[in-house]
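Below are the structure tokens for one structure; questions will follow.
Complex shown without one protein chain; remaining protein chains in place.
Per-chain residue numbering starts at 1, and chain names A, B and C are given in the order in which the chains are listed.
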Amino acid sequence: MADVQTQKPRGPYAVALKAFRKDRVGLASLGVVLLFAVLAVAAPLVARLYGRNPTEHYGQNEPGLLSAEGLPVLPNGGISGDFWFGIEPGLGRDVFTQLLYGVRTSLTVAVASIALIAVIGVVLGVTVGYLSGLADRVFTFVCNVLLAFPTLLLLLALSPVIQTRFVSPDENEPAWMQFTVLVLVFAAFGWVPLAMMLRTTVRSLREREFIDAARAVGASRRHIVLRELLPNVWAPVLVHITIALPGIVTAEAALSFLGVGISEPIPDWGRMIARGAEVFYDDPTYMFFPGVTILVFVVAFNLLGDSVRDALDPRTRR
Amino acid sequence: MLTYLIRRGLQAAVVLLAISATAFALFYAAPSDPATIACGPKCDATQIAAVRHSMGLDQPILTQYGDYLRGLLAGRTISDVDGSAIACHAPCLGYSYTLHEPVLSAITSRFPVTLSLAGGALAVILVLGIGVGFVSALRRGSASDRVLSGFTLIGASVQIYFLGYALQYLLVYSTGWLPLPGYTPPGEDPAAWAAGLLLPCLVLGFVNAAVFARLSRAQLLEVMHEGYVRTARGKGLGVLRTHLKYTARGAAGPVVQLLGLEVGALLGGAFITETVFGLSGVGKLAVDAVTQNDLPTVVGTVLIAAFFVVVFVAVADLVVAWLDPRVRLA
Amino acid sequence: MTPQQDTVPAVRERQDTVLSVRDLTVSFTGARGPVTAAEGISFDLARGEVLGLVGESGSGKSTVGLAAMGLHDPSRTTVSGTVEVVGTDVVGAAEAELKALRGARIAMVFQDALASLSPFHTVADQLGEAYRLHHKDASRDRVRARALEMLERVGIAGARARDYPHQFSGGMRQRVMIAMALINHPDVLIADEPTTALDARVQRQVLDLLAELQREFGTAVVLVTHDVDMVAAATDRMLVMREGHMVETGPTHRVLTAPDHPYTRALIGAAPSLKTVPGSRLPTVDVPEPKSRTTARARPDEAGPSLAEVSDLRVEFGGRRTLLGRRREPTRAVRGVSLRLAEGETLGLVGESGSGKSTTARVLAGLQRPSGGTVRFDGRDIARAADDTALRRELSREVQLVFQDPYASLNPRRTVEEIVTTPLRVHTDMSRRERRDRAAELLTQVGLSADQLPRYPHEFSGGQRQRIGIARALAPRPRLIIADEPVSALDVSVQAQVLNLLMDLRDELGLSLLFVSHDLAVVRHLCDRVAVLHHGEIVETGTRDDVFERPQEAYTKELLAARL
Partner (left out) sequence: KGDGAPSVADEANLTAGIGTAKDSAGPAPAVEGARRGGTVHVANLRDSSHLDPQKIYAGETYNTSLLWGRQLTQYQVVDGKPKLVGDLATDTGKPSDGSRTWTYRLKDGIAWEDGKPITSKHVKYGIERTFAPGFELGPPYWPQWLTGKQDLAKARTVYGGPKKDGDFKGIETPDDKTIVFHFAEPQSDVPFMAAQSSSSPVRPDKDTGTKYDLKPFATGPYRIVEHRQNQSMTLERNPHWKAATDPIRHQYADKFEFTFEKKELNTAQEILNGRGEGANTVTTKNELPPELYGEATRDPKKKQLVVDGRRGAFTYHLVARNDRVADPEVRKAIHYLFPRQQARQALGGPRVGDIATTYSSPAIVGYEKYDLYPVAPTGDIKKAKEHLAKAEKPVKSLSYAYESTAANDRMAQVLVEAFAKAGITLVTKPMPLPAFTNEVARNADPKYDLWMSGSSVDWPTPATGVPYRFDSRRDSLDNDPRYKNPAVDKELDRIAKIGDAEKKAEALITLEKDKIMKDVPLVPFLHQRVQQARGANVGGAFIHPIYGTISPAWLYLKKS
């Protein structure tokens, strides 16, 4: 019951930030997430310092690293001073740099998808939540359809379609296009939960008196949506985003695991795991590293999501 | 109630119609041609044209879709590659020229696998997910809560394909503690059925249980502070019984709703789990159909998966209404 | 329950004391460190005695009640001192011991009846459970019979025993709670604000019932309330709390007539009663002895030019077509209301909950589309304002609203400055600076300070927030302010502040005021004329004195009689 008015004025986000600063797990997971982000950005630098790159076929070009069948000769997947995490069976690429550049792939897809999802979700959710009526019914219907649709199957089926339809035969499918396709498809389905949640939120906000108060002072619809409603949904949006992002990383890896998604030679965690599954009797190490990397990454993100939610949600702060 | 069921049924039908149309359009827009696949490797252009004709693929897409819908409702005859007729009874989901059997029979023959897997996973979800959620909500903040929460966090974060392979490697391959994952019809050998599905069900269940553990924990914690829970304690009811009778009931709604979605999704096929463990269920069928461009099967499995989701979401709504007298159906 | 003579505790025999609280201190561990909600509370309660626990919101009343039940969550609460319920110390008692005590020897009627009844179980189930828990070998039929008996006892037909709480009205739920608390004839009953949020009539019924049962079973009662009138009417002794501390205790009669503590005095004086002088400044905790108004309020000319006027107003809700073509029966919230508000006049709109007060007010503010009838403001037809943004914008320059809930009516994500300047942005082309200056001016006008502009609503108390709401309403310099229960969510002393402010502003600015309330005393204190609404229809209109001194209609009389 301390008198808050004696302190400096603080917005709700400042309060959340303060709560978050006290959350040790949250800070630690933020640290891990930031570490991944830094590694993603600085991948070429790190690779230069380490002295290997993710695309060169070391194992094939330097004799003595791979057996005739393409398995690492050294134990534990060929871990050595030169190859910290071992080498890839078959092509003999360096696992460490592959993982390093894999962060880039995962993060690019995830961040871009989430950005798009946030935009679509917020626009649709808030608008529909405020409008209701016919727009609302159409919206609910579309959401029901998308929710019942087996997304993974669609993704599987769609990727080759796009590849053969839109890429001219004498050029490589540009990396941006692969990313764009993935991002678009993730966004096409990913906005649904966010928009549905926002629609409900806005609907209950709309019943709150401050919306009536704004109407009563003669505010326009635009003002109400932009200035009264939107500031109130950032918190749930932020929470949703931090919780959905690892889901996209996972989904992207799952697609690569099933054989679609980002293609060679762009390093990708899911593809590494798929390859790891193929050789895991002979070379379990190769599956271990990407598997554990994804696990750490996703765990850190999930923890971060929890902490953000706790910090922003006054009830859990209770 | 009856009006509710009718209305819900109509809604579901419209959703399924939209999904079938989307699936149909998307997959028939795919670059490769089912006729080419149905016709052998040495087929030339004229032969393929003939096959296209006998399969009705030269019709406008709307006509094809109309036929498809008609088959779904009333059954139809499909012509094989050689023009001979295949009777396909309602609900006819088309005929797979890759599997050489009607799509529906391809699905039903694999359905027991998916059903067993879904059932097992569901059991794990209920015990592990909701059980863990309950325990850790009751002991909020304690060591056991932290351990269990960590456990579910791992579950929420781990990849089925990583965990599945790692466990297969550890428990099946290197140690031989568990038998190879696989499906034996329970009628043939119940023990082998259970043993073969043990690991897949555990993995699938574990990974999905995490969401439930977190949701039910959060729900329970929220409801725990409701006035009526306090009232029950004020009457002299014990802690555990209060939570079982009142808190759990209050927390059930969202959990049941998610469960409905989950059951629907599981019955539509667990694509990755079935792939990882090599179980020939509906999910594997669907993935294979996609990779082999077996369009009728793809559309059929999409529809079936959507059907289960729609149905079980509706069932969940009914259950929620039954649990909470305040919810009115209509 | 008439006030008794002061009984000296020392004289009372030990075994007669059913509840003995000594030096009770309760603190919660919160995110910002421990919060002490009650400190050093001591009192005794004899068999059959009624103790009033009074204090404004957040003063720690419920905390004390819950401590007596041993219901505080031990992981987050520290309770020290002793609380002896018929000889057993509840503090630190084992759960098994508490289980036997709760519901049997000490029972509680919780503050919010709707939230305190399980929505998932029938009323009979919940009652029966309370009985069965302490009569382990009672047969099923016996439990059922007992539940029905208790329901009938609180005036609810046994036929409704299989209904769920949400099918009951607020008053009925409150009675179910009482039945549940008394089903085992406990020695101590803690009734935590058993009548807040109830209409005057229902409030009366509930209190009468409580008194009747208390007499019958000889139960000792701790009546938690912030309503001084209720304390006067129903308790033997009272204990005044403020911010977790005991301020004053003693026989009710004595404390009410000769309070020792200024806080108590303010608390008693802050609520207008049917006897206070209308229009006088009310005492508050900060200003216990207000200066009286220099000039008496001149009676505005009722017959003068009418500012706002509705005639034969009808509003219906729902009745939308369902998918299968059935129309649901519409809710007819307002059924042919005609009202007139003269320039400079204050019109009070009273009526019980659901009578259509808010709906009528919203129509006038252009927020609700009427289903029929005419609505005029300053001679213009404004019936379409709810759908026509341009019209509503014009209207909102002259008509502004003050809302009931000071928490919900301010956007939590906008600063006070943004909130208060919104009407200025809409209606004027002032620059940012000018708007800011005007906002500062408005804040000072409602008794806040300009340096509070960059703060967010959650940093203010309820009364302060209501002032912000008023400042917002004043911003475009409207001619009419519609205040929809602006004080019903506030504590009495805060209520007094807001009422004083409204009266001051009305006089300063020459505002017209449509004042909606269910509190007759408040309406009487503030309004020139009064309209009584019942089931969407006007039962009676007239000047304040006519309606309060010489009510014509039976319903109005009934309302007045229910006031304690």
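The rule we apply is simple: a contact is a pair of C-beta atoms (placed from the backbone, for glycine too) under 8 Å apart; a residue touches a chain by one contact, two chains touch by 3 or more.
Owing to the predicted nature of the structure, the values given are computational and were not obtained by experimental measurement.
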List the displayed chains that the omitted chain touches in the full complex.
A, B
Option from A:L66, A:I117 or A:I241 whose C-beta touches the chain left out
A:L66
Candidate in contact with the missing chain, chosen from B:L57, B:L279 or B:A314
B:L279
Contacting the left-out chain: of B:S20, B:S136, B:T247 or B:N293, that is B:N293
For the full complex, which residue in A:A274, A:I294 or A:V308 touches the chain that was left out?
A:A274
Where the unshown chain meets chain B, residue by residue:
31-33, 36-37, 39-44, 46-47, 50-51, 54, 80-84, 86, 98-101, 106, 109-110, 173, 179-182, 277-280, 291-293
For chain A, enumerate the residues touching the unshown chain of the complex.
55-57, 60, 66-71, 90-91, 160, 163-164, 168-173, 259, 263-265, 271, 274-275, 277-282
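FYI, only the chains that are shown with their structure count from here on.
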So with touch defined the way it is at the top, what topology do the chains form here? Options are line, ring, star, complete, other.
complete
Any idea whether A-B or B-C has more C-beta pairs in contact?
A-B
Per the centroid of Cα atoms for each chain, what is the distance between chain A and chain C, given in Å?
48
What whole-number Å value describes the gap between the mean CA coordinates of chain A and chain B?
24
What are the residues of chain B that contact at least two other chains?
none
Which chain A residues qualify as touching chain B in the complex?
141, 144-145, 147-150, 152-154, 156-158, 160-161, 164-165, 246, 250, 253-254, 257-259, 273-274, 276-277, 280-281, 284, 287, 291, 294-295, 298-299, 302-303, 315
For the complex, give me every residue of chain C touching chain A.
30-32, 35, 58, 243, 362, 365-367, 389, 392-397, 399-401, 403-405, 408-415, 418, 422-423, 425-427, 452, 454-456, 458-460, 469, 472, 475-476
Which of the residues in chain B come into contact with chain C in the complex?
3, 6-7, 10, 140-141, 226-228, 230-239, 246, 249-250, 323-326, 330
